[in-house]
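One chain of protein is taken out of this complex; the other chains stay put.
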Amino acid sequence: MTRLGSGGLIDRSQQLRFTFDGKSYAGHAGDTLASALVANDVKLVGRSFKYHRPRGILTAGAEEPNALVELGTGTRREPNTRATTVELFDGLVASSQNRWPTLALDLLSLNQLLSPFFVGGFYYKTFMWPASFWEKVYEPLIRRAAGLGRASGLPDPDAYEKATAFCDVLVIGSGPAGLMAARTAARAGARVILCEDDFRLGGRLLAERVEVEGRPGAEFARSVEDELAAMPEVRIFRRTQVFGTYDGGTYGALERVADHLLAPPPGVPRQRLWHIVARRCVNAMGAVERPIAFADNDRPGVMLAAAVRTYVNRFAALPARRAVVFTTTDDGWRTAQDLIAAGAEVSAVVDPRREVPDSIMAPLARSGARLLRAAKVTRAIGGSSGVKAVEVAQGGSLLRIEADGLAVSGGWNPQVGLTTHKGSRARWSPELSTFVPGSLPEGMRVAGAVSGDYGLSACLRAGHDAGSAAAQDCGFAAASPDVPRAEDEPIAVAPLWHVTGGRGKSFVDQQNDVTVKDVEIAWREGFRAVEHLKRYTTLGMATDQGKTSNVVGHAIMAELTGRPMEDVGTTVTRPPHLPVAIGAFAGRHRGRHFKPTRYVSGHDWALRHGATMVDAGQWLRPQWFSAPGETDWLTSVIREVKTTRLAVGVCDVSTLGKIDIKGKDAGVFLDRVYINRFSTLPVGKARYGIMLREDGFVMDDGTTARLGPMHYVMSTTTANAGKVMQHLEFYHQVVWPELDIAMVSVTEHWAQYAVAGPRSREVIQAIYGTAADVSNGSFPYLACREIMLGEIPTRLFRLSFSGEMAFEIAIPARYGESLLGELLREAVGRGGCAYGTEALGVMRVEKGHVAGNELNGQTVVRDLGLGRMASSEKDYVGRIMAGRPALVASDRPTLVGVQPVDSKQRLRAGAHVLALGAATTAENDVGYVTSVVYSPTVGSWIGLALVKGGTAQVGTRMRAYDPVRNGDIEVNLVSPIFVDPKGERLHG
Amino acid sequence: MVERGPLVLRPASAIPELCGSVELSRAWVLACERHPQLATVIAYKGRRADVAARLKDRYALSLPDGPRRATRGASALIGLGPRSWLFQRETGPALEPELSEVLGDAAAVTNQSDGYVVFRLTGPRVRDVLAKGISIDLHDRVFVPGCSVGTTCAHIGVILWRLEDANDVSVFELAVFRSLARSLWHFIEESAAEFGLAVTPAC
Amino acid sequence: MTRFSLLALAREALGGHRGWQPHWRDATPRDFYEVVIVGGGGHGLATAYYLAKEFGITNVAVLEKGWIGNGNVGRNTTIIRSNYLLPGNVPFYELSMKLWEGLEQDFNYNAMVSQRGVLNLFHSDPQRDAYARRGNSMRLHGVDAELLDRDGVRAIAPFLNFDDARFPIQGGLLQPRGGTARHDAVAWGYSRGASLRGVDIIQNCEVTGLDVVQGRVIGVQTSRGPIRAGKVAMAVAGSTSRVAKMAGLTLPIESHVIQAFVSEGIKPLIPGVITFGAGHFYISQSDKGGLVFGGDVDGYNTYAQRGNLPVVEDVCEGGMALMPMIGRVRVLRNWGGLLDMSMDGSPIIDRSPIDGLYLNCGWCYGGFKATPGSGFCFAHLIAKDAPHPVAAAYRLDRYATGALIDEKGVGAHPNLH
Partner (left out) sequence: MRIPCPYCGSRDLSEFVYHGDAAPKRPDPAAENASELFYTYVYLRENPAGPLRELWYHASGCRSWLIVTRDTRTHDIAGAVLAMESAS
């Protein structure tokens, strides 16, 4: 155990058990998995991507490249989880990844022997011979070696959800800058949301031995938190990372609601995705420390200096008992002080600078540590169990200093990510030797270390000022200034990117195993732009996105090319700032709830009557009704068709779009959107209409009925209802705003049922009783009327899709189910039945009516044999473009019927049509079968097809070629109307 | 003509399983299903003022000129768009014929009573539930009683409005297309599960 | 420059890799080229390569405003396939597919062409019929296509959501030869191949003007000075309208963004490419282990290479609906690319109304797979002033004549293609 006897922000009264690679350990509430591992003296945590090098813990934050584990087991196994941000809980199970058979003995680390071959970009130059080997040998090998953790491969058992929050001021990060920004804005009266990725508020205040207002930093943070928590207009989102900046002041954030629990409690999601809409934002995300590249700088036990302080001060866990500190910053020296204060030994502090201020060195004067200036660490000596010694070069001589840990401080990188998501670039600051935010997204301010203000007092002030300004932007009066007292710690940095001379690999990007040498190779091979460098070597492409490595790599490239960093620049950052589970972006929209479901009012009724339901857009419709004893769908469908054609059938057509169009210009409007005329349609009559897109192709069809002089009701196909409404609104609001019409969808208000067949009139008459006379004389084909059924208004239409005499009756939806029952009762009494979409489809194909398969957006009216409907006396949407030469060409495929020569043979939609005997090549392809049904009336499978020459080819025998289903049959091209070609039944 | 007795048709609930009630204790969110009479009113060209005058005259309701809900007694007018409104009335004679008569040729009146189901939601955590589906700022001072919006809730089109508080707790109503009521209800159930949900026949 | 081979690699490994040369010469502009290609994306580079290799035209410059491959060739989801429906498309994409199949040996660069199959799922009877129609069309063109039923799909991808789906999987159309290729390497391999044959690859050279005299283009203005040219060929993808405008042309093109995603690297999980037929989602897994996926375009005109949250969510909803096992896999990075969306969803490879100015545009989100074919056919057009037969349908005047190539049948709405 390296747990310190006292101190830290852990709750020693709460012991939490966890396992790592099957071994059981204990930690405390307030620990992260990483701090608990440190406290248990576990150094080796993972293996690297390419060379399988042993790796430990480098950081104490979300920027961690090395300490990635598989968290959880079974369906909850989560790969690549950063041990440094996992909040410890009782029962946590973690395992190392990317090793075989075990972490300590990883045979794949033999890869290192081949490392001279495996340099950046090696695969582009090899694996090409013999050509067939790539697919069978090389690629599978590469793929198996790639990747780090293993996904569970099983459905994620947990729920995710999404939510939106609004505020005046969003504060990102709760370090000193963020806390002050939130407090100041909140005191001014603004609605504030404070997001903190950590489970505890305070940022670096939790990790440093600093004082604010004379109190320890953590205590100060607690007091601000308490004040904020008591303010009604402040919301504190803990365990919530803001991951993206989007347009219009929208920010994406992820709340880990239950990741610190073994499993989410009932009803509680695992994670919640927040859309935060903020008028202003104060970005106070802080900075992360960066390492220095030197030989074997990736050994377990090499840790960033600030992370060492975090483990010591916040978690009371000692990463090293005897440490060397290698620092190019003033800041790094504090690590030595803190280690000593915690009772550890510091063997040496190594600083490349010739001059280091006395004020910084003085506190260590009597510590026994060797204080080496103008010196560099050239190598970390040790193996998979950790650092054993450190090799230091000073003035030409090499020293070996024994140590079990090496703390490295190479300077700080502001977390500029969220400032650049909208496209602006970070700016190189020569003073700070790092990238700082460039121009900011509208509404965003930066405060604290994220903007390069590293001193504590400066951070507090900057946070205060930004919070105040943000609140004022939102119209709140400034609260009286109140900046807490604190000292600015020394912050000087002398940039040092890498140390040459050591024997061994110097890592720049530890997770992706990109070394200084790889950067050199990229340079040599012309991949000198930082974006090329990235793509050629994979620098910065790992799960940490180069948070600790990019600047180092880019600076090395700057040295190689002799160009200033301002010119070299850095790579583009992208959301998410930290990786976000795919499940969180999906929220509850998965499985059955991927999209909403629309239920007809007769849904339950249909199920009770043996219906199988089918998707029709978002709707569910009865596809067929199985009668007792029927086991296959075709039997049921054949019965439904026969029964309807012989007696009567009832079908739910409620899903068709229905639009009430009223007003004095309604007729004119319809004339313009339909190819045929509606202004002349008499009241009480319906007409079939076709609508085109402006490019001349058919968009939709349906019947429109005139219920009154200024009142039409249009029907659309189920699939296109929404699209047609939008289309009509477009022409009304944008193109012809002068027309005086009013349109509203009434699809939902009316349930509608088709009653078809020779005995349909009897059924309808029975329903209306004395309320209406529906005899042929008073209610002929295409008649329509509004009729009261007692207190209930209904609409009755004499329309037919089946070719039989048929009616459609519309009734307010809440009576739908009840009416269906009555209709079916009346129908059954006359030998009828209910039928579904399948039988509906059979009857429409038998009649040669076009539907979705033919209205596929690639057909014009002439193709469908409906050219004559187009009025030549008026303009309409699509008229001009439909006249383009290729759309009136005589060789366009047009609608015909197809029927197998051998009536027992199965025809299938999607088969292509070729001349008999023609070779099966594309040149001989003359069309394709659009719709196919089994017609009990004809006694075989029949279909509609679009065939070149169309009508002229009727009578010829051709071939329906369907190689993807091994189909190849002879068919006769026939008239598309298979049943009652003269249409006598309609008028019956 | 066939002679027969009068046909009796019965209305059905969009979500029959909601008809029962559930224990109220510890529930942070209460919900119920309602079926007011509804009709859309769309003003014809240049007739907005007429519509406003006639509705004022007859119902003492002023026409909202934005996404708001005006109420008077059992009647309410909800702004849906620049020239369309939803007239809502809990009880009374058939709404559409009456309104058509009142508005005459100034507006198109269309019955929508069966087109929507209305859910009433209330309880101390009602905003937290709604925030999971609706991206509208429902802050107490922003979305005050009388505000309304047409928007989406978890991919489902809804009209949402806020009623006067009851017992110091906010009350919202959500109108949804009848066919989508079950999907919306599913959202409410799942989203409120965290807090506790009770269904009441009337709340 | 050394030819890439195992031997070369071994030699360099022993020599500490000090002998490698830049993969292509970083050329400085000369004042005249027989052909100036605007745009150093996949298509521009491939065009230069084939001009040199197939047509012996080597006095060629590729002008790239940034670094080679910064455009869509470097940011796409790497899917290659030739599973098209319409006769104007199938032969072209199949030519491209064939070129992919021999590409690495041809240009001596490993672009990691991986033919692990492209599977398009269907979820309804009409969709099945449409896929059958397409599969049959492919077969008639000599392209491989298999129509799978539910069990066939399950055998390939047992992890899909077969049990609790809003839109249950009914089957799929599989093109076994489809797959992916390493996008960046395609750009680099063509650069290297072209450069070796004498083409000047000129980076950081933005074309700012087209010099047109009496209806004929005679050169370009660039951020690095004017360059005279015998012929100018545009291959600037999402910047098509802006460059065309320099010659006064207005085209049937809109610029849109499509977003793409990569997850953290994980061990092999997903075979080949899978596309959802009832939502906007498609996915494959990179050689490096990241799940690479995407969906629909954002849907509004834009020149910003980034999108917004609604589409991010829409894509992930599709992903979770189709394969709920990816719930705990994390999105690592999400970016956008600027698409040249045409009005019928199909490309244009044609002469322009201006003499000597050639157009290659309208690739929407499907032009990566076209890279070899597009370069080959565009080079043919430039060299011979006549379209290559398989690209003959990609005419600019087809919008006026009505000879559209609208695979989806959605009409003149670029954001719906």
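Residue numbering begins at 1 within each chain, and the chains themselves are lettered A, B and C in the order written.
The rule is simple: contacts are C-beta pairs under 8 Å (C-beta built on N, C-alpha and C of every residue); 3 or more make two chains touch, one makes a residue touch a chain.
This is a predicted model, so every value here is computed, not measured.
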| item | value |
| --- | --- |
| Which displayed chains the hidden chain touches across the whole complex | A, B, C |
| Residue among C:A52, C:A237 or C:L251 touching the omitted chain | C:L251 |
| Sole residue of A:D11, A:E729 or A:E923 that reaches the chain not shown, by the stated touch rule | A:E729 |
| Touching residues (missing chain, whole complex) on chain C | 241-242, 250-255, 299-304, 308, 310, 343, 399-400, 412-415 |
| Residues belonging to chain A that touch the chain removed from view | 164, 246-250, 275, 277, 422-423, 442, 694-695, 722, 726, 729-730, 733-735, 737, 875, 879-881, 883-884 |
| Chain B residues that touch the omitted chain in the full complex | 66-67, 80-82, 84, 135, 149-152, 157 |
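Quick note on the criterion: only the chains that are shown with their structure count from here on.
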| item | value |
| --- | --- |
| Result of counting contacting C-beta pairs for A-C and A-B, higher pair | A-C |
| Mean-CA-position distance for chain C and chain A (Å) | 23 |
| Chain C: positions in contact with at least two other chains | none |
| Where chain A touches two or more other chains, by residue | 162, 275, 589, 593, 595, 597 |
| Of all residues in chain C, those that touch chain A in their complex | 4-6, 8-10, 13-14, 17-18, 20-24, 26, 67-70, 74, 87, 90-91, 102, 104-105, 108-115, 123-124, 126, 128-137, 139-142, 145-147, 159, 161, 164-167, 173, 182, 184-185, 188-189, 203, 263-269, 278-279, 285-289, 304-306, 308-309, 312-313, 315-321, 324-335, 398, 400-404, 406, 408-412 |
| Chain A residues within the chain C interface of the complex | 49, 76-80, 116-117, 119, 122-129, 131, 134-135, 139, 142-144, 146-156, 158, 160, 162, 244, 246-247, 250, 252, 273, 275, 421-423, 517, 520-521, 524-527, 529, 531-532, 535-536, 538, 541-543, 545, 572, 574-576, 579-587, 589-595, 597, 614-615, 693-697, 852-853, 856-858, 881, 884-887, 908-912, 920-922, 924-925, 928, 930-932, 961-965 |
| Footprint of chain A on chain B - complex, ascending | 1-7, 9-14, 16, 35, 40, 42-45, 84, 94, 107-108, 110-116, 128, 131-132, 134-137, 139, 142, 154-156, 177-184, 186-187, 190-191, 193-195 |
